[in-house]
Each structure stands twice: as C-alpha cells, then as structure tokens.
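Of the protein chains in this complex, one is absent; all others appear in place.
Up next, chain A:
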Amino acid sequence: MTDRQKTSSGMRLNGLTLAPPQVLGGVRLVPLIRSGHREDLRLSPRVYSEEFAFVEIDPKTVYTSYVPHGLVANWTTDGGAVYGSQMALAAKKKDGKSYGRFMTARGLRKMARREGKTQLRFLPLHVAMEGLLALHFGGPDIAWTEYSTAVMRTGLSPRSETVVPGDQIAGLDDALRLFEIHENQVGMLVFVSESLASAFVVPHPDDYTALHHTLITDFYGELIWQFGCYATENVMFPEPINMQSIESIADLRREVDALRRRWNRFNTMMSPALFDRAYHSERVYRFKPFSLERFVTDLDPSAENHIGEAIYADDGTLQYLKTYRLSSAQTRRAYLLSQLAGQDWDLERCAETLDCRKNELILRLENAGFGYLLHQHVLDEARATEKKRLKSGLSGVSRADLLS
C-alpha cells in the first residue's frame, strides 16, 4: 500500500452540523450546515450538453458514461478568496471535443484534469465509479488454467455497471424542487425510503445553491430506484419536549434547544454506513493545499456500502464529498474480485477463505456476472458437479430424516 492509499475508520464530517430534515413523501433531505466556510476553494458546474461522454483514462482505457456536467475547482495557494471573475473565465475554457450530430458524444481527457495554475476540472461521481470499475481491472496476475484466454489478454475489459439517473427516482424531483435551502448550507444527505442514497458536500454555501439542482442529474444506485418505487411517507420524530420540566419561558427555550440537539443525533443515527464504517481511500489528485480522494467502504456484503469521492484540505476538513450507494449485486461483484485478487487469483485458496467449495465459488462468480472470466468447460463442469452433488445430497437428507 503506497502513501496515496490508506484505510480509515469512519467518515469524518468535521465542521459540519446536521440540520433537521425536510421530508416529502419517501424522500428525506438532511441539510448539512457549515458555520465557518473557507474562501480559497470554490466549485462551479460545467454543463456538457451531449448525450454521453467518453473519457480517456490512459491511452488504452476509455470510460464511457452519461455525464451531464463536470465540476470545476478554483483555488488560491495563499489562502485568499477565489473571486467570481476567475470562475467566469473558467467556464470559457475548451474542454474536450463534441462529436456527432444526432447522437452526440463528448470526448474528454482524464477524470481530473488540470486546466491552469489554480483550476481543476473533474467529473463528479465518475471519479469514484471509475475507481470501482477499475478495481483489479488488469485481471489475473498468474495464468491459472481456469481463466479464459481473453481475460488473460485484456483483463476484465469491458467492465460495466448499471446506474439510474436521479430523475427516474420517484419523488426525488419534487423533493429537491421544494427543498428550502438553509443559510450556510453546504451539503445534503439524501435518504430514499429511510436509507442513505447519497451525501453531497461543497466548500461554500454559494456553491451549494448553484449546485443544488445537479443532484437530480446525478446517478444513483438501482437499489435506490427500487426504494423510490416502494417508499411511503415515513414520518419519524425524536422524543418530544419534556413537559414536566417546564416552569418558565427560559425552560421552554432550553427544551427547544434540546429538541434541536436530538434532531442532530437522530440524523447521525440514520446514516451509519457513512459514519461508522471502515473505508479505503486513494488519492486521485493533489493540488496544494487540497487533495481529491476516492474511497470505497469495506465491501462487507451483509452491510450497505458506498463509494464516493472527497476533497480534503490539509488541515483535515472535508471540503467536497459525493457518495453513491452500491446495490448488493454491485457490492458482491466488488467483494468477489477483491477476495480473488487477495489470494493471487487462486480459485482453490479463495474458496477456502470464503469457506466454500471451489465449484461453489465458480458458480458464485458466474451468478455475479463474471462468467466470462473462466473457460466454458470449467463452468460446465462446476455446474454438473454441483447438480449431481445436490441430487445425492438431497436423497441423503431424506434417508437421514427417515432414520430419525
């Protein structure tokens, strides 16, 4: 593990407080408030009107996705304020090339691209998603005989995941449209059907007002889309004011303050995956005194997992955050890959660590959508053996039942 990668326990939202949520239908929006924001980092949106974009990661790898907008970070190295005039200049910069007339595409270079001394363009969420897709993208390091020749030659390419744009999630458009932005609000936790869909933080309150609407064009997990369909209005409140202790108006004021604090605790409790989970992060870009990182939680298949990207200042404060909730199938895929890679792609050893038989692992890989990694005859054999085993196993069970 290099110094660019590290494992941390629990996301830190230092300097941010959670305000009481605004609920509309099944969507709960929790505003994040920052009392003292810094002026030396600003984010602004850059809209790409093309249908999709392909991003050149390196000369041999291309990332293709629906990219409605990018973010442009402007900063100052001396800690002074970033002025609006520089941000206006930023919008005019040439960024990639547009192709096509009916079905249009934009060709972009790099996920995070320096555009000048104090300007960086990056593609929100795609930085994190690229990290997930590129996980062990090179394929097996050792040529075990089970792996197909195509995989040995080109690795996992093409690797793809399905996501859902925000406007497809029932109720999210209305909830975002009707949301009342707080003063000093720099971020938002989006819950759909009481589970965390995404967290979004920017450095400056004015940036937030400018970027609030981009939440609808961002992408969300397939799971969140399903939750949106089934969500019902779920109104949960923390404990109300304690009536017995009120003797004067000052008591009433104190109790209301206590109620606000309970809301804060309540919100923190609602988002455990973000605040209690260990996660691995990797630095993507360093621009002094900030660094852009992407991270992924520990990929425990039994818990909810998020990927995301963040900008930290050198003093450790979170300046930018955007997360994506993985569905369980996506988690499973990433988990299996990391387990395989952890055992040098040896199926036998990996099956041992996962506490299952090798054939079972092969079938799990196939079910997860990684059938193309293995030779067809390996898959067929595993399927046949397992079927045979299941038959004899079942008859064995019935005999045992008779005996008892």
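Quick notes on this structure:
The rule is short, and it goes like this: a residue touches a chain if its C-beta (ideal position, glycine included) is under 8 Å from a C-beta of that chain, and two chains touch if they have at least 3 such contacts; residues count from 1.
Here, contacts and distances are computed from a predicted model.
Per its UniProt entry, the chain excluded from the display bears the name "TROVE domain protein", taken from "MBL fold metallo-hydrolase", "TROVE domain protein", "Anti-sigma factor antagonist" or "Sulfate transport system permease protein CysT". Between the chain not shown and the residues A:R4, A:R109, A:H213 or A:R260, the one that touches is A:R260. From the options A:L135, A:I246 or A:A303, the residue with contact to the chain not on display is A:I246.
By the touch definition given at the top, chain A reaches the unshown chain through residues 19-23, 31, 178, 180-183, 237, 240-241, 243, 246-249, 252-253, 255-256, 259-260, 263.
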